[in-house]
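For reference, the structure discussed in these notes is given below.
Excluded from the complex is one protein chain; the other protein chains are retained at their positions.
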């Protein structure tokens, strides 16, 4: 079992704000991340697939296909967007790194061959990241 | 003459859009950077001061003071903000990296001792950056 | 289960020297790391927590609390210190990266909610690191 | 159980080309990686060992020995070489990152004390990497 | 005068060998870089333009055009190539970082508006780089 990781970057704006909380609770919880007009990040996305290399090609999966799927399922929706307003499949989400990584997993997991996807990791800044492996 | 550089990071949203251009011209010029709700970046700011180290302290300038001035003049205004809406002294600017670095220079140049500031450099992503030395 | 990682840095001095070994054995074993006055590093500490995001807040744990606990339990004790002399809870330890990461784990594991801490990783240089998950 | 990771770099050329495929199939599959004279990378190799720190020395394994084994088994064979022509134990391989990491694992796994080696990770570029833990 | 820098990467093979020197002199001078089949690198290219931001657009030059010129003049010729055999305009050159950066400058300097190009910098590894500003 070899684990193959592809790194991609995208730039997006977001705002942390929960409609279920009062304004005061939101400010206490999210502090400067609750700024009404939002702020933004250069996100780094790492997608890890696993499997044995095909003896004829030496590949677990073709990197061109991996790139295409990541772009099709995630990057083209989120790059240079505001995550609270511009992405239909993020509607109603609070776009924390934890929530985003689960949403990205869901879209990627159904697009790769069964049992090929292992982990999705998302870096929000050089200091904060979250990863998900589809485990309950 | 020793050059001393301090690196700081901040996260902000912005949108590239010129009120002097038509909608079509804006889209042609700024492409995905013209997204109405904006997008964002983890900016990296590098401020370079120069001078000779004081023989008694070994310092060109005290790093604590440098950090305080950079924070007071720039970071506290732009970190976790939308650069098009939240920063009074950026009003009317198109917040490209080139324009931002000049605006940051202007605020920093008047806050450090005369002839101490040498360069301000701003990285928008790992691939794009701009620097300014106050030269015409 | 989402894994959330927070990266923090600190700068410290240390010396590798075992009181149970002769001077010659120490020099053979630790070589230049046994320098009597010590040497130092910019350490990078990565703490990984896990859990499911709270549906109301989108958070596994609040990052402000994570930062506060890491600072309170580790950073304020070791940053700008000599690890052999200045940290009561490291007394008697040989401060290799492996030993430090276990000691950091012990302090962090008892400070986070039960079953929330997953891994502590410590980078001594860009080439050497150690991680611990509390496993025997 | 502490996991200890050593990072090393090497520079090599390679070409992706399968003798079992037609020229057209090769070009379709490997695209620009099939360039006849090859191309190259600054590879980054991360070797992770695990075990408990020896109470007398504070070490899982001596870093000098780890470096020596990695150099002896891998680096001196591949650094500043063409992976398709210059490395006897890679003969007949298609040198994808996935295949290389398995080959490196095989050589390293038999050179470290039993049950000490945990993972070998190989970065081909800042965007592509593969890792292997000896699992079927 | 604002300095705008664009970073791009490419992967290539090369071999250091001077036809004007004997085999022994070549081996003494270039050592492992003289390996007959070559070796390779992930090169990082940084191109710096300068000028004042256009008041109407906020841009020194449009980044899309900068990217297109860098790709057209340099990247598409050298990416996934062997620099000794595959690049007509490098024929007869010894492809050291110093020589490459001058050749890249020559092609880029004639493609950007007069007096816009300031510096070309080329990183061969994380430890070695060369830059050129067209100065004699």
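The first chain written gets the first letter, and so on, giving A, B, C, D and E; residue counts start at 1 in each chain.
By our rule, a residue touches a chain if its C-beta (ideal position, glycine included) is under 8 Å from a C-beta of that chain, and two chains touch if they have at least 3 such contacts.
Computed from a predicted model, the values in this text were never measured in an experiment.
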Shown chains touched by the chain that is not drawn here: B, C, E
From E:8, E:62, E:96 or E:111, residue that would touch the chain that is not displayed: E:96
Residues in chain B touching the chain absent from view: 1-8, 53, 56-60, 62-64
Missing-chain contacts mapped onto chain C: 9, 11-14, 32-33, 35, 37-42, 79-82, 84-86, 125-126
Contacts of chain E with the absent chain, listed as residue ranges: 16, 18, 20-21, 29, 31, 93-99, 101-102, 126-133, 135-136
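Going forward, only the chains that are shown with their structure count from here on.
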Separation of chain A from chain C, taking each centre as the mean of its C-alpha atoms, in whole Å: 28
Whole-Å gap between the CA centroids of chain C and chain E: 41
Distance between chain centroids, defined by C-alpha means - chain A, chain E (Å): 34
For chain B, residues contacting two or more additional chains: 126
Chain contact topology (line, ring, star, complete or other): other
Chain-chain contacts as defined at top: A-B, A-C, A-D, B-E, C-D, D-E
